[in-house]
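The complex appears here without one of its protein chains, the remainder shown in place.
In this document, chain identifiers A and B correspond to the written order of the chains, with residue numbering beginning at 1 in each.
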Amino acid sequence: MKIKRYGVAAFALAAAGALVLTGCTTGGAEPTAPAGDPEAIITTNGSEPQNPLIPTNTTETGGGKIVTSLFAGLVSYDAEGAIEFDVAESIESEDSQHWTVTLKEGQTFTDGTPVTADSFVDAWNYGALYSNAQSASYFFDNIEGFSYTEDSELTGLNVVDERTFTVDLVAPEADWPLRLGYTAYFPLPEVAFEDIEAFGQNPVGNGPYMFAAEDAWTHEEKIDLVKNPDYDGVRTPVNGGLTIVFYTSQDTAYADLQAGNLDVLDAVPDSALATFEEEFGDRAVNQPAAIFQGFNMPFYLEHWGDDEEGDLRRAALSMAINRDEITDVIFQGTRQPASDYTSPVIAGWTDSLEGAEVLEYNPEEAQAKWAEAEAIAPYGDTVLDIAYNADGGHQAWVDAVANSIANTLGIEAVGKPYPTFAASLDDRENEKLTGGVRAGWQGDYPSMYNFLAPLYRTGAGSNYEGYSSEEFEKLLDDGAQASSVEDATALWQQAQEVLLTDLPTIPLWYSNVTGASADTVDNVVFGWDSVPLYTEITKG
Amino acid sequence: MPDSIDTTTSKPRPEHFVAPLEETPLEAIDTIKAEGKPSNLWIDAWADLRRRPMFWISAALILIIVFVALFPGLFTNEPPNSNCQLANSNGAPTEGHPLGFTRQGCDVWSRIVHGAATSLSVGIIVTTLVFTLGVLFGAFAGFYGGWVDGLLSRIGDIFFSIPYILAAVVIMSVLANYRNVWVISLAIGVFAWPVTARVLRSEILRVKNSDYVTAATAIGVSRFKIMWAHVVPNSIAPVIVITTIALAGAIVAEATLSFLGVGLPTNIMSWGNDIAQAQTTLRTAPQVLIYPSIALSLTVFSFIMMGEVIRDALDPKARAQR
Partner (left out) sequence: MLWYTGKRLLQVIPVLLGATFLIYFMVFAMPGDPIAALYGDRPPAPGVIEQIREQYHLNDPFIVQYFYYLAGIFQGDFGVTYSGQSVNDVLARTFPVTIRLALLAIFFEMVAGIFVGLVSGLRKGGIFDATGLGVSLVLISLPIFVIGFVAQYFLGIQLGWFSPTVGAGAPLEDLILPALVLASISFAQIVRLTRSSVIETSGLDFVRTAYSKGLTRRRIVPVHILRNSLIPVVTYLGTDFGTLLVGATVTEGIFNVPGVGRTLYQAILRGEGPTVVSFVTIMVLLYLVVNLLVDLLYAVLDPRIRYA
């Protein structure tokens, strides 16, 4: 038993390089400067949650940062993405497949009811149930009893006693505990199941913050949270609360920060990328985040098939893109050229994969490869387009990438804007793209696996362009079932080497999180998920 | 104007007046003063226009813009969309690149020159569309009245009550894969015509009871012919004015759609696109935003000014005011 316990801890260690997990981590990160008014309210930017605040139905960032503030899961993530036990006292397994979870004593929801094993099992069952149509339902698909097509109970969840439950997975998964800080795995109080819609408007949680009052959520405007006095975990706030103001434009949020109406901003708009570091000095944040960006050339396009010609052309494209220049000029150094398929904040990230030279700008080699492909079948004067959704601020870099390709390979390349994400999704799903398409991924939880499986496994939800490779999948599965973290990492890196030869996605860069804070606040640290660790911010 | 304003009831009708026969001999009435200059609204207006500097300034500006749009090659050797080097991003002017470079490192001057055609085409196509639809709907509604008026005016209300920018956003989204100058013009124009129709309709209501209409009817000219040959030409003046201004409006609308992210694709040069893109570098490289804005505003300005001058020239009251 102990062995696997430390297996989990080793994962955390690999990521954080510093933290040792013990059975009873409380009050984890001591704030370095506990100065500041414990009653002060921090204001920050956000966006209107898409759905009522039900953890299993919150998979977007707007609602995510609120739900994470309102609830505490079995574990939570520190700034580096390492896990710390939050509600859990221990999470143990001998075979990575059958897990036993024990909760700390004396945890309560803000309505006074205790946080029990049932709070988790019921919440997870609710989230997984087919007819509840929860957006995060697929997070439970590795638990025994899950079904994608009909209502079924998660038979793999069994309550042992008030504070203990067991989880049976369908297959071993070494880094399963890494997932458990994600919103989908939060507990729900009994009151939630009486009227889940109403609960979503006025949620009762067990996290560091709680609603300031009934109806503290003013739709499309803001949400007011205050410190939850009963929370006793690793994320105990040193401030009095959190007001999240909803913006539809980053420019507006930035203007508010400049005008002193906002304490903390976690997304600097394009228009200020060149100036924000100068303007905010050491109050500016520009650090790697768990966001990977690239673009896909669909295999169904003529000349881009899963064959020698396609491989040559993809490699040529990849080497025709001057990533350094684009990240420098367009993004002002707020992106970092990619060297693998994960992200620098993820344990196991590397810049020394075999075949990674395909990600380096090399015009001669790019032209040579393109010429080689031309010998197989001439490309003609087809315009190479790269599709993107115009509502996401992608135009500048897509145009720059297209220009880089055009200038290097001497072909015509342009960006192809779709007005909305829906429209681009439609053409992707129906295989009606006429060229490349932007592809991006932000990690749900800090694991390499989360950057690979949902995107490149045959039939996976986000594998829109239908990539399929037996070799890749074998390595992926072997890694998931590996007995040690080192083995898993090594296997998953090998899996990425397969991707580098097939290039189902041509990696471009990792996004940094860019943010800044006003001089009213101190100790602003951004987490691995690009969200500031609100509980540690001091003010006044 | 309100639908059915009855302005006659309260106006005292003049007593029926008969000129004494001996004062004006019949022959005198029948004589036409052939050596006198013929005079009608258009001739008067032209005479007035010729004397206005504002007319000549705006006419000259419009001619220049049209010339640039037709022959961009005479003004720049640089093709607009190729050879954009990021190394030049937001660069200052250099030899052969008088206005510097955009964020993508493209030549600003050449983009402005090549963008003129797009803005003008959108302006002209939208205006033609708006004019055609507006005149058709307005003429039939105003001249025939009754249920025709009721039907056509309600159709006009339907299109008028949906703000045309929002309608254009939807249309551009629907036709996302076919975005070009024609489609964007259609998107702007198809909801913009009711204003024209309304103006023409109320003008026709004013004109259609004139003596010459009665006379034409009396000599057996068909209603349809009367409408097109007499009523519409005599009511068209205010329509011409708002059409000139609508042309300016269409050019702005194209830019606004680009700003909202549903404009023309980037490989079609358009000032709106360039302004929208330059927005992000307003703080660091304002010149990239300012030059296409000046081009756009100058074009819009010259058409609006032209509209204003024509309006004054066609309105005898305004002429008297000067």
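The working rule: a residue touches a chain if its C-beta (ideal position, glycine included) is under 8 Å from a C-beta of that chain, and two chains touch if they have at least 3 such contacts.
It should be emphasised that the depicted structure is a prediction, and the values quoted were computed from it without experimental measurement.
S.K.: For the chain left off this view, which of B:243, B:256 or B:277 is in contact with it?
M.R.: Of these options, the touching residue for the absent chain is B:256.
S.K.: Out of A:49, A:298 or A:417, which is the one that touches the chain we can't see?
M.R.: A:49
S.K.: For the chain left out of this view, which of A:155, A:248, A:458 or A:484 touches it?
M.R.: A:248
S.K.: If the hidden chain were put back, which residues of subunit B would touch it?
M.R.: Against the left-out chain, subunit B lists 2-7, 9-11, 154-155, 157-159, 161-163, 165-167, 169-171, 173-174, 176-177, 248, 252, 255-256, 259-260, 272, 275-276, 279, 282-283, 289, 293, 296-298, 300-301, 304-305, 308, 317-318, 321-322.
S.K.: Go through subunit A and note every residue touching the omitted chain.
M.R.: 48-52, 59-60, 130-131, 133-138, 141, 148-149, 197, 200, 218-222, 245, 247-249, 251-253, 255-256, 258-259, 261, 391, 419-427, 429, 439-442, 444, 454, 461-462
In this section, only the chains that are shown with their structure count from here on.
S.K.: Could you tell me the distance, in whole angstrom, between the mean C-alpha positions of subunit A and subunit B?
M.R.: Whole-Å distance between the two chain centres: 51.
S.K.: Name, in rising order, each residue of subunit B that touches subunit A in their complex.
M.R.: Against subunit A, the touching part of subunit B is residues 82-87, 89, 103-105, 172-173, 176, 261-262, 265-267, 277, 279-284.
S.K.: Quick check: in the complex, which residue numbers of subunit A touch subunit B?
M.R.: 269-272, 274-275, 322, 325-326, 329-330, 390-391, 395-396, 399-400, 403-404, 406-407, 414-420, 423
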